[in-house]
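Omission of a single protein chain aside, the complex is shown with its protein chains in their original locations.
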Amino acid sequence: MGSENDVLLDVKDLHKAFSLKGGGFLRRTVGYIRAVDGVSFSVARGETVGVVGESGCGKTTLGRCIVRIYQPTSGEIALYLGDRSLAVHQLRREDSRLFRSSVQMIFQDPYSSLDQHMNILSLVGEPLLVNGIARGKEIEERVAEMIRRVGLHIEHLRRFPHSFSGGQRQRISIARALIVNPKLLIADEPVSALDASIQAQILNLLIDLQQEFNLSYLFITHNMSVIRYVSDRIVVMYAGKLVEMAPKEVLLTEPRHPYTEALLSSVPRVSRRDGVRTVTYGEPPDLLHLPPGCVFHPRCRYAQGICKEEQPKLRPIGLGRFVSCHLADDLQLWGVQSSPRPMSLS
Amino acid sequence: MSANRVLASSRTFLSTWIERLRAGRKGAGPETEGDRDEEFYYASQWDLMWWRFRQHKFALVSAALLIVLYLVAIFAEFIMPYGAWDRVSEAAQAPPTRIHFRSPDGALRRPFVYRVARKVDRATYRWSYVESEDKAYPIRFFTRGRPYKLLGLISTDRHLFGTDGGVGVWLFGLDLLGYDIFSRTVFGARISLFISLVGVILTFFFGILIGGIAGYAGGLVDWGLERVGELLRTIPTLPLLVMLSGVIPKSWPIVQTYFVMTIILSFVGWVGLARVVRGRLLSMREEDFALAAQVTGCSNLRIIFRHLLPGFMSHLIASLTLSIPAMILGETSLSYLGLGLYRPAVSWGVMLADTRDIQAIAHLPWMLIPAVWVLVTVLLFNFFGDGLRDAADPHRM
Partner (left out) sequence: MDTSAVQASQQLLEVRDLQAYFYLHEGTVRAVDGVSFDVCCGRTLGVIGESGCGKSVTAQAILRLVPEPPGRIVGGHIWLHPPETDAGPGAAVDIAALDSTGDEIRAIRWKEIAMIFQEPMTSFSPIHTVGDQITEAMLIHLPQMTRQETRDRAIELLDSVGIPKADQLVDAYSYQLSGGMRQRAMIAMALSCGPRLLIADEPTTALDVTIEAQILALLKELKSRLQMAMMYISHDLAVISEVSDDVMVMYLGVVVETASAITVFDRPLHPYTQALRRSIPTLEGEITRLTPIAGTLPRPYATHAGCRFYSRCESRMEGECDRTPPELIEVAPGHKVRCHKYVSA
C-alpha cells in the first residue's frame, strides 16, 4: 500500500447525522438519520478507491462531507498536500482556496449538474476565476486546452449545455473539475445516468486522465462491474457503516463480509444463465430505526446471537484488508470466479 | 437630425423587425436544418425565450401596442392638441367633435370639423351643441398650438394634429368643466403607466433582495424574515392608504404624494414576491449545479446571483409584468374613491372620479372613455405577461 507519505486523504471515524425535525412552531428534533456512522479509510496518491453500496448506505453523503458540502457531525478528514496537511472538517478560511483547488467533484446527473445559463467557456472557466488562478485571456486558453483533452472541440466553447448529449456533458463536468489541477477527484456515480455504450467512453477518459495528471479518485457507485474496472481498492458500505475494505481482486474473489458476498451474488451476469445465485431477502434498513447489534444481521444468512447484540468493529484481517463482522474469521464466503453453487434462498 | 434621416432609419428599423416577425411565423429560429442547429447551439436562455415568445401572436401584438402606448405617454404633449388644464368654458360638456369626410355636396374631402355653439333648452336648462356649418375647418397635422418642452428638453409648439383658427377638435369630448378629455387621457397615461412601473420595479428589488437572503441563508435568518413578512401582510391596504393620505403634508405636490404612497405600498407588497423567490431558491440550492458551484469555490453571493437567479429571472419578469395591471387598477380605483390622486392632478382615476355622479354619465357618457383605456391597457399587459410566462417556462412549474 505504500508508506505513510503516500497518503493523500485520511478519513478517521467520520460521522454525519441529519436531524429530522417534526412539525409545529418550534420544529423540535424527532430523530436522527445516521447517514455515515463511523467510517475510516484512506486514499493514497494516484490510487482509485471505489466506494460501493446500495441506496441509503451513505456513500454519497461521505463524498459530500469530503468536499465540504456537508459539515461532518464528528470525526476527522485530513488532506496531505506536500508539506502541509489540511483539516478539512474544520477548514480555516485562508485554506479554502487551496482546498478547492485540491479536491473536486463530478456529479451523477449530467442534465442538472451544469448551469443552463452559462456557456461552456464560463462554466469550465469559473473555477479558475473564483479561485484567483487566472483571468481574462488566460482563462480562455486554459479552458480550450482542457476541453480538447476531454474530447470536445473549440467550437463548443460558446455553446450552451442544452446542445450537448449526456456523455458530452459529463466530459464538460470533468473538464470543470480538473481545470484547477486537483489531487483528489470525488466521482459520485459519474456514469450511472449514461447509456451503456457511452459509459465506456467516460470510464476510459477518467482512467486516462488519472494517469496523465496522477490523480486520486474516490469513485462512488452502486455498480460492481464498474467498480471492478476502475478501482484499486474497494470499500463496501451498508447503512452508513463501512463493512469491508480490501484490494479489488481479493475482495471480489474472497469476500470476508456476508454483505459483500450477497452483493456479488446478486449482480446479474452475462455468463450465468441458469439461475444459480444466492438471493438475499429483506431490504436495507430504515436509517431512523437501525436494528440493534450488526446492522446487517436481519438479512444475514450466517447471523448468530452475538450479531444481534453487539455492533462489530472494523478490524484488520489480512494485508490491507479490513472487515466489520463478528464471524469473519470463521466464514467461508463465495465470491466471483468461484465455482457456482445451487440456488438457495436465505 | 433631419426629418428625412429619422424617417429613413426608422424605416430600416421597422423593416428588420417585420422581417423577424415574418420569420417567426414559420416557426422558431432560422430556415435550414444546419443553420437551425448552429443557432440553437449558441442560443442562450434569452434567445430561446425570445423564439418561444415569437410564436404567441397575441403577446407579440400586445407587446407592440404597449410600446406604442408608452411612446404616447412619453410624447404626450406632442400628441395632445390642447393642454391638460386648458378650459373651454363656453363649450363645456360638449360631446366628441364629429369629424366629417364629405362636404355638404357629397364630395370626399380632407377630414374637417365645424365650430360648435351652445344652445340652452328653455325648458330643461340642459345644454346641447350645434355645429355651425358655415365654415369647415380641416384637420391639419403638425399644427402650432400651446408651447411646451418635448421630453422636457426641446421647446416647441407643434402638436400632432389640430385646426387653424383654434376650433376645437375634441376627440373624446369635453368634461363637466370644459377640459378636453382626449388630452387629459393621453396626459394621464403617464401616471398610470409609469408609476405602476416604478412600483413594480421597487417590489422586484425588495422581493429579490429579501427573498434571496431568506432562501439562501436559511435557518434563523429565514425564520425571522418570514415572521416580518407575515406581520407586514396583516396590515390592511386601504386603511393604510387612508392613514398615509392623512399623514403626508398637504403642502406636497400631489404626484409626489402619490409617488411616496406607491413606494410604501411596494415596500409592503414585496412579501408575496419574496416568498416565491425564497421557495425557488430553497429548492434550487440543492440542485447539482448549485452544489457544483459550491464545490468549485463560489461564494454564496455569487451562487445566488450568477447561478440561481438567472434560473427564474424569466418567471419573475413574467409574473411582475402580470402584476402591473394590478397597480394600474389600484391607482385608478383609489383615485376614483378619492383616496389617491385628486384634482388638479391628472390621471385616469381622477378623471373617472368625476363619473361618480350618475347624472353626469347619463348626460355625458363620453366621460367614461378613460375607463376603456384602463381596460385596454390591462388587457394588453395580461396578454403580454401570459406570453412571457409561457415563453419563460413552457413545461414545468
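Going by the order they are written in, the chains are A and B; count residues from 1 in each one.
Convention: a residue touches a chain if its C-beta (ideal position, glycine included) is under 8 Å from a C-beta of that chain, and two chains touch if they have at least 3 such contacts.
Everything quoted here is computed from the prediction, not taken from an experiment.
Participant: For the chain not shown, which residue from A:Ser40, A:Gln201 or A:Gln311 touches it across the whole complex?
Facilitator: A:Gln201
Participant: Looking at A:Tyr229, A:Tyr302 or A:Trp334, which makes contact with the chain not pictured?
Facilitator: Going through A:Tyr229, A:Tyr302 or A:Trp334 one by one, A:Tyr229 is the residue touching the chain not shown.
Participant: From the listed residues A:Gly31, A:Gly75 or A:Pro284, report the one that touches the chain absent from this view.
Facilitator: Going through A:Gly31, A:Gly75 or A:Pro284 one by one, A:Pro284 is the residue touching the chain not shown.
Participant: Residue-wise, where is chain A in contact with the chain that is not depicted?
Facilitator: Output for chain A: 54-55, 165, 167-168, 195-201, 203-204, 222-226, 228-229, 252, 262-273, 275, 277, 279-281, 283-284, 336-337, 345.
By our rule, only the chains that are shown with their structure count from here on.
Participant: Go ahead and note the Å separation of the Cα centroids belonging to chain A and chain B.
Facilitator: 56
Participant: Enumerate the contact residues on chain A facing chain B in the complex.
Facilitator: Counting only chain A, the residues touching chain B are 64, 67-69, 96-97, 100-101, 104-105, 107-109, 112-119, 126-127, 130-131, 158-160, 162-163, 173, 176.
Participant: Enumerate the contact residues on chain B facing chain A in the complex.
Facilitator: 40-45, 48, 287-289, 291-299, 302, 306-307, 310-311
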